[in-house]
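Only a single protein chain was left out; the remaining protein chains are all shown in position.
Right, chain A next:
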Amino acid sequence: MSEVLVVVEATAEFGVKKVTLEMLTLARELGSPSAVVLGGAGAAEALAGKLGEYGAEKIYAAEGDEIDGYLVAPKATVVADLVKRVQPAAVLLASSQEGKEIAARLAVKLDNGILTDVVGLSADGTATQVAFAGSTIVKSKVTRGLPLVTVRPNSVNPTPAAASASVEQLTVAVTDSDKLAKVVDRVAEQKGSRPELTEAGVVVSGGRGVGNADNFKLVEELADLLGGAVGASRAAVDSGFYPHQFQVGQTGKTVSPQLYVALGISGAIQHRAGMQTSKTIVAVNKDGEAPIFELADFGVVGDLFKIVPQAAEEIRKRK
């Protein structure tokens, strides 16, 4: 069976990201999954257990400052060399900024088609994508080269399939032109125990109706009670209520959780673009005519400052 390369996304804090497990699950439909770890020294060793648990038969590792100290160019060079060597059936990456960027360079290096924001992939390489703020479903195929796709988080249910993954260290042969964009500092911000926004099973978002930055504590409280991540509408971010990296919408993150809770969000198309494919949507808004209610499986019209504390209290009671 041909190999399918899965380029691993992981964080130092949480280890292998869920989207990686989703990709390994998808890869098993297409061939034999091989995980590719690109990171600092020792990265693969730390992740090998989890990758094997989800079916990685092999782990390729390219590690060190040459890889980690620059923006994606060295990573793309390593993966392109690997593709030429092992001739995989497909290459899967996460539909994150970095995943898309590595894929972009691979597409040019290999003169190969590329499909991004894929939510489903069949054995013949036909990919399903969601376009235009979730309003259009597209089936597409790479017509030149191998299926090179980036997979959107929360697209498939990751299922374990134990394999004994052996680690192969790759020789890192990057060129000077791969080292043009040098990372000189990495600064951690807003670290917390909440799940990462695009991967979270539950997202609780606040909008203009939350009123001010201080009131976002209410949104955070409900998110924590539901074990979810916190998001914000563009209106809330532009008003300075919450940092930009938590923005959900057309110009922010796209999320597709099991449960999306919209608090004080009217549901402008800008916002809907980022959350419309959530499985279950719940909304609280004082305006009964707000477009968010057209999407909501359950909506409460009223004052969120009364409804949310009451809901929080009720959840505590039930715990």
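Note that in this section a contact is a pair of C-beta atoms (placed from the backbone, for glycine too) under 8 Å apart; a residue touches a chain by one contact, two chains touch by 3 or more; residues count from 1.
Please note the rule applied: contacts and distances are computed from a predicted model.
Student: Given the choices "Acyl-CoA dehydrogenase", "Na+/H+ antiporter subunit C", "Spermidine/putrescine import ATP-binding protein PotA" or "Electron transfer flavoprotein subunit beta", state the protein name listed in UniProt for the chain not shown.
Tutor: In UniProt, the chain excluded from the picture bears the name "Electron transfer flavoprotein subunit beta".
Student: Can you work out which residue in A:Glu53, A:Glu66, A:Glu196 or A:Glu221 touches the chain that's missing from view?
Tutor: Considering all chains, including the one not shown, the answer is A:Glu196.
Student: From the list A:Ile67, A:Leu92, A:Val210 or A:Val282, which touches the chain that is not on show?
Tutor: Final answer for the missing-chain contact: A:Val282.
Student: If the hidden chain were put back, which residues of chain A would touch it?
Tutor: 11-13, 71-73, 76, 96-97, 100-101, 103-105, 107-109, 111-117, 126, 130-145, 177, 180-191, 196-197, 202, 226, 244-245, 250-251, 254, 258-259, 268-270, 273, 276, 280-282, 284, 288, 293-303, 306-315, 318
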